[in-house]
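Every protein chain but one is kept in place in this view of the complex.
As written, the chains take the letters A, B and C, and residue 1 is the first residue of each chain.
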Amino acid sequence: MNEWLYIGLFFIVGLIIPFGAIAVAWILGPKKPNPIKQSTYECGIEPVGDGWVQFKAQYYIFALVFLVFDVETVFLFPWAVKLGQLGLFAVIEGIIFIMILMVGLVYTWRKGMLEWA
Amino acid sequence: MTGEKIIFLIIAGVTLFSGFMVVTSSNLVHAALWLVAALFGVAMVFALLNAGFIAVVQVVVYIGAIAILFIFAIMLTRREQLDHGVQVNKNWWVGALVAVASFAGLVFLLQSFNGFSKTALAIPSGFDAVNQLGDALTSPAGYVLPFEVASVLLLAALVGAVYLAFNKK
Amino acid sequence: MIPLSWYLILAAALFSIGLYGVLARRNAVAILLGVELMLNAVNINLVAFWRYGDVAQMAGQVFAIIVFAVAAAEVAVGLALVISVYRRRNTVIAEELDILKW
Partner (left out) sequence: MNFWSDPLKVAADWLTGILVGWGMNAVVAHILLAFLGILMLASILMVLDIFLVWLERKVVARFQDRLGPNRVGPFGLIQPFADIIKLLIKEDTTPDGADRVVYNIAPLLSMMSVLILWAIVPLAPVLLGVDLNSGALFLIAAGAIGTLSIIMAGWASNNKFSVIGAFRQVAVMVSFEIPMLAVLLIPTIFAGSMGMNTIIQKQDIWYFLLSPLGALIFLIAAIAELGRAPFDLAEGESELVAGYNTEYSGMKFGMFYAGELLHAFTFGGFWAILFFGGYRFFGLEKVSPFLSIAIILFKALIGYWIIMWIKYTMMRIRIDQMLAFNWKFLTPIAFVLVMVTALMNALLRDASSWLYITGMILSNIILGWVSLEIARLVSKKERERVEGLKQPALSKAEGVVEAHH
């Protein structure tokens, strides 16, 4: 518990410091808003439409592949911590685990999903 | 009222409020960001329960990956401005009733459980949860099979999701 | 020390909020957000029972990790379904996906 108290304090301090800096800037800075200054910046041209644009679906596929790999790799950490004290059996387990993971990567690759275009 | 209890109450309040905002906010991106807050609250609950590894994994997996995926999906599926319409279906009050009933029922059932208000023993000194977890996940007497099956499950999810989302007709 | 009941009640409340979200929201993505809350409530219970039971028995934490994997798989496939439906029907409102009625 104790160590998490310190981590919590770090989170609080990590929020206080930038908040303080921004608050000081807010107090010191001028505040003279006008519609032109407030308009969104599109290289000096009048903004067209709202800020939302249609996205490439490819962004989603990369996030998807990332999610699966992320979870799988996190699983490997307890295995890696214990590896020094375990025999070859545990190593083989981990290798099988990674191999199954790589099958997914190869499948995505062969389907052409890792291409950006 | 000890310090630990006060911390718990603050965390629980934040978590439940964020959870409530997830199911009620009309802007979906806001709902996803409130979900992040709720997940972070749950991570703090894990930290309070001395499960540091689980707390960190919660942040890595849920906030770092699942929340990002949600936001990407919301941005991909928002062609018309859905944000201002009615966000609940016509049976929402049934949902609310079921939710309240389930909460009451769960508390009623749990209250009859004899370990309901027991307190935790101190963690033995030198206890390393990550080490124990490594043992449990790799020893044949432990959870090797779930460990490997989880890998297969995720492989199936990847293959299925890639096929579903990007199979061009 | 905090009694076990506090954690269980927190988990039950979070579960019920998630359940409301699943039952009441129209948008399919929002329904999945509710499911996430429910899965997290389950995880709180699992870890709480690990802590309040025999600490050397890692079953609670192992199950919590398996739930992470299941949640990841659920989100991946669920959102892929939503996107797939959106591409065909141009909607993510669950009520409008009624083509199987006929």
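Quick note on the criterion: contacts are C-beta pairs under 8 Å (C-beta built on N, C-alpha and C of every residue); 3 or more make two chains touch, one makes a residue touch a chain.
Here the structure is a predicted model, which is why all the values come from computation and not from measurement.
Asker: So there's a chain missing from this view; which of the remaining chains does it actually touch?
Answerer: Contacts of the omitted chain with visible chains: A, B.
Asker: On chain B, what residues meet the omitted chain?
Answerer: Here the touching residues of chain B are 3, 29-30, 33, 36, 52-53, 56-57, 59-60, 63-65, 67-68, 71-72, 75, 128-130.
Asker: Contacts of chain A with the missing chain: which residues?
Answerer: Residues touching the hidden chain, for chain A, are 3, 5-7, 9-19, 21-22, 24-26, 28-33, 35, 37-43, 50-53, 55, 59, 62-63, 65-66, 69-70, 73-74, 76-77, 80-88, 91, 94-95, 98, 101-102, 105, 109, 114-117.
Methods note: only the chains that are shown with their structure count from here on.
Asker: Using the stated contact rule, I'd like to know whether B-C or A-C comes out ahead in C-beta pair count.
Answerer: B-C
Asker: Computing the C-alpha centre of each chain, which chain sits at the greatest distance from chain A?
Answerer: Of all chains, C has its centre farthest from that of chain A.
Asker: Measuring centre to centre with CA averages, how many angstrom lie between chain A and chain B?
Answerer: 18
Asker: Taking the mean of the CA coordinates per chain, how far is chain B from chain C in Å?
Answerer: Here the centre of chain C sits 6 Å away from the centre of chain B.
Asker: Which integer distance in Å separates the CA centroid of chain A from that of chain C?
Answerer: 21
Asker: Would you pick out the residues of chain C that each touch at least 2 other chains?
Answerer: In chain C, 65, 68-69, 72-73, 75-76, 79-80, 83 touch at least two other chains.
Asker: Provide the list of chain A residues touching at least two other chains, using ranges where the numbers run on.
Answerer: Correct list: 57, 60, 64, 67-68, 70-71, 74-75.
Asker: So in the complex, which bits of chain A are touching chain B?
Answerer: 1, 3-4, 7-8, 52, 54-55, 57, 59-61, 63-68, 70-72, 74-75, 77-83, 86, 89-90, 93-94, 96-97, 100-101, 103-104, 107-108, 111, 113
Asker: Can you name the residues of chain B that touch chain C in the complex?
Answerer: Touching chain C from chain B are residues 2, 4-5, 8, 12, 15-16, 19-20, 22-23, 28, 31-32, 35, 38-39, 42, 45-46, 48-51, 53-54, 57-58, 61-62, 65-66, 69-70, 73-74, 76-77, 79, 82, 86-89, 91-92, 94-96, 98-100, 102-103, 106-107, 110-111, 115-121, 123-124, 127, 129, 132-133, 135-137, 142-143, 146, 150, 153-154, 156-158, 160-162, 164-165, 167.
Asker: Taking the touch rule as given, give the residues of chain B at its contact with chain A in the complex, in rising order.
Answerer: 4, 44, 47-48, 50, 52-53, 55, 57, 60-61, 64-66, 68-69, 72-73, 75-76, 78-79, 130-131, 133-138, 140, 144, 147-148, 150-152, 154-155, 157-159, 161-163, 165-166
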